[in-house]
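Every protein chain of the complex appears in place save one, which is left out.
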Amino acid sequence: MYGMKIDNHPKLDRLLLPEYSNFHPLRKGFKFEGDSVDDMNRTWEIEREADQKVSSTVLEHHRRDYFVNMGPQHPSTHGVLRLLLHMDGETILEIDPVIGYAHRADEKMGENGNYMQFYPYPSRVDYLAGMIYNWGYVGTVERAIGIEITERAQYIRVIVSELQRLASHLMWYGAFLMDVGSFTPFLYCFQDREEILDMFEMCDGSRLTYNYFRFGGQERDLSPEMLDRARKFIPMMKSHLKDYEKLVQKNIIFRKRTEGVGVITKDMAIQYGVTGASLRASGFAYDVRKSEPYGIYNQFEWDVPTATTGDAYGRFAVRVQEMWQSLRILEQALTRIPEGPYNNPAAPKRFKPNPGEFYFCVESPRGEMGIYLISDGTENPYRIKMRTPCYSNLQVIKDVGRKNFLADVVCILGSLDIVVPDVDR
Amino acid sequence: MEMNVNPQQAAAHQKDGLMGVVFASLEKLLNIGRANSLWPLTFGLHCCAIEMMAASASRFDLDRFGAGVFRGSPRQADLMIVAGTVSRKMAPRIKMLYDQMPAPKYVIAMGGCAMWGGPYQYDGQYAIIEGVDRIVPADVHVPGCPPRPEGLIEGLLSSA
Amino acid sequence: MINIAIQILIWAVGIIAVVTVNALALVYLERKVSAHIQCRLGPMQVGFHGLLQTVADAVKLVSKEQIIPKNADKVLFILAPILAFFPVIVLFVVMPFAPNLICRDLNIGVLYVFSFASLEVIAIFMAGWSSNNKYSLLGAMRSVAQVVSYEVPLLLAVLAVVLVIGSLKMSEVVQYQHKIWMIFLQPAAFLIFMMGGLADTNRSPFDIPEAESELIAGFHTEYSGMRFALFFLSEYSNVFLVSCIATALFLGGWYGPFVNGIHWFVIKVYALVFVMMWVRWTLPRLRPDQLMNFCWKILTPIAILNLLVTGVVLKLVH
Partner (left out) sequence: MFKNIKEIFTGAWSILVGMFITFKWMLKRPVTIQYPKQPTRPSPVHKGRIRFVIFPATGTHDCIACLKCQNICPSDCFEIKGDKPAEGGKKRPNFFTYNFSNCSLCSLCIEACPTKTLEHSPEFNLASENKDDYFYNFLNDVEERKKKVDATVNR
């Protein structure tokens, strides 16, 4: 993105942008000259030919190995991720993730507007965890300008974040099961997710991409009906989770498919910067909410679930346990939520933070999500860098997927819980 | 896309007499069949893909209209729901997928991003294509960011 | 001579009509069953409760453009779906629907069924090979490996049944069960048969050849329009056939309480079909190597053991 040249790099090519592009958009003073449709078509031809060359590479005549392009359109890549598989029969020799198909220049857009104008975008980076990403961005700016958050707003933030975590995990639960081959739990999970989305619609008005957090508070108060609904939701969710456990977690086929598949060792996870449930499943109890508490998470009683196996089943079990913990936090927050103002009226509308660098991270359902902000003292941010968990989590598949079956790769990818725009931003 | 026969064909039918009537009603039958069995391609780009899944899930259940059979292979799909921003890197692949689909084929541009580039459109945007109809012809547009599943259903019905 | 010709003609037309209508009904049933398992409604719009949904699908598929990929092997590509549909029709010839409703009651009925059933593999492999697509080829390879392996326990299970009955004639097989159904004499064989049948028809949890999340659509990835519909039809007809065979061999065919006749046969078959759908929408999918392990390490030994025990018991009884 900056056009840096690295000496002795084995494979230096465009990561997020198309192969043919010759510009470096994150450089200051970059101007993009729009191209005509004809231009695009011509460049696409080059790209398509390059694609087909890779996929139809015939290696030496007597060799058995071959390349398979998995994606960008494939039912189990959860969006537009492409995995270049080098295979021998059903066995994978090498995996090469090719990313950038969902690149939308989120970081560049942060530099273009002022601080207020970047509000709606974080929730679109990871659309499954919109509320939590909202908090990540708002928290960064709050740290930069130093603003107080009211008590009730803190509780609201915890409630919506945990609901969002539940919704995201439910979505993942279903999608993972669909990868493993059973379709029904996907729809059961979506039913529960719809309940949560209904609640979000009551507080924010949108179903998926929220803009509920404001600097110093929230957009609007949580209505009593929504709180009631959340209170009713908890026991229902608990009974459903028990059902799912019987349906899925105890099922012998599911266990055979996931146990011992895609083992991420602790060292490997730390080296690649894997965070979230994938790291905790490897036996490292790192959760931003616990180790670097933000908001009021240190006032609740909850545990960080871990597993020691590091395989797909471990990741699955950890995420399911996390759902139970989220319910536990929700129960406490819903009983203790105080009355009071939901935002800080002293919050400034236009502001110029002091020059400096700020970092704030939250625990998204997929891992540590942080926003690194450089301010140069003007109304617009100088640079917004997002540390998105999926980007680091995806890299590990190169090591983990090797010497596995094709079916296992799908399973590993599902268990890592990748959201593609979160990788590409 | 439309159910009515176009004027030229209608004129031809009048000339042909009985055979024309037979063909016209055959065409009508085919159209009813096509309209009620639009199999979409499993093809999610961004946020709207989740709403597309929500539309196919239990609450809204696209299967009621015969559109619940999500096919992974473009060869067996009739309908491409472009759910999300079209990035420059993805665009040639979308065109390729569209070319691989057998006729008659339809495209729904779901969400602001697929219509105009949506919130991601700004002066100097280098990564996306402003509107999917710059590469493939879109038949129905469903606005919103993201549209609710009801919007998608409405779009599906209006495309039928 | 003419009589026989007319009879054959009637049977041929009847079988083809039954097969297609029945497959459409099965697709509708599958969609409804899956919908209700998933707490939704399924097709509702076309006809009363979506009864005509599959008809609409069929009309659409017929009118679709048929694509033959540029690099495909054209002859095999066109031949494969027809060959896939062929055994289905042929197999109905020996199905004992009712005492006097068997097209040809061959002496070697059971053998005939299994020899034609294994023809399907060739069609699938042809489809996978000729498409010139790696996913298709992978799907075809998986399918061949799976079907060929599962035929072994399947046949061993049937062998035990045949051993008890002492005849290969379908009508005699059913008549033997007028007092006690074979499922009570041979429960293990029945379970093995159903598992083998699920695997043979490529249905979940043994649906690895068309594993949606791995291989997109397996061996028929490149097929569109009517050719795809033929594969679709043959898949559902196979499900029906497996249930038919299981009913004839294990569930006492047309025998039942009150009045014997075709209605009992149909009821039993549809009950079995429902169970197969229920299994499909409940269980995840096995991995190819686990599938093979399951076949060779668990099913086949049990089937052999079952055969052995049956033989010994029969010897002792006689």
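Order of writing sets the chain letters: A, B and C. Residues in each chain are counted from 1.
In this section, a contact is a pair of C-beta atoms (placed from the backbone, for glycine too) under 8 Å apart; a residue touches a chain by one contact, two chains touch by 3 or more.
In this text, all values refer to a predicted model and were calculated from it rather than measured experimentally.
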Query: Can you list the shown chains that the hidden chain touches?
result: A, B, C
Field: Chain not shown: contacting residue from A:107, A:204 or A:422
entry: A:204
Field: Among B:72, B:102 or B:155, the residue in touch with the chain that has been omitted
entry: B:155
- request: Would you write out the residues of chain B that touch the absent chain, in ascending order?
  value: 1, 58-61, 64, 109, 112, 115-122, 131, 133, 138-145, 147-155, 157-159
- line: Listed in rising order, the chain C residues that touch the chain left out are 35-41, 44, 278-279, 281-283, 298
Contacts of chain A with the absent chain, listed as residue ranges: 113, 116-121, 124, 184, 188, 191, 194, 198, 201-206, 209, 211, 219-220, 243, 246-248, 250-253, 349
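Methods note: only the chains that are shown with their structure count from here on.
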Task: Could you tell me which two chains share the largest number of C-beta contact pairs?
output: A-B
- request: For chain B and chain C, let me know how many angstrom lie between their CA-based centres, rounded off.
  value: 35
Query: Per the centroid of Cα atoms for each chain, what is the distance between chain A and chain C, given in Å?
result: 43
- prompt: If you look at chain C, which of its residues touch at least two other chains?
  reply: 38-40, 212, 216
Field: Multi-partner residues of chain A (each touching 2 or more other chains)
entry: 74-75, 187-188, 191
Query: Quick one: in the complex, what on chain A touches chain C?
result: 66, 68, 74-76, 90, 177-184, 187-188, 191, 247-248, 251, 253-254, 256-257, 405-408, 410
- request: Within their complex, state which residues of chain A touch chain B.
  value: 16-18, 21, 23, 25, 30-32, 37, 40, 44, 47-48, 72-75, 78-80, 100-105, 108-109, 112, 120-121, 124, 127-128, 171, 186-188, 190-191, 193-194, 197, 207-209, 421, 424
Field: Touch list for chain B against partner chain A, complex
entry: 41-47, 49-51, 53-54, 57-59, 70, 72, 74, 84-85, 87-93, 95-97, 119-120, 122, 124-129, 134-135, 145-146, 148
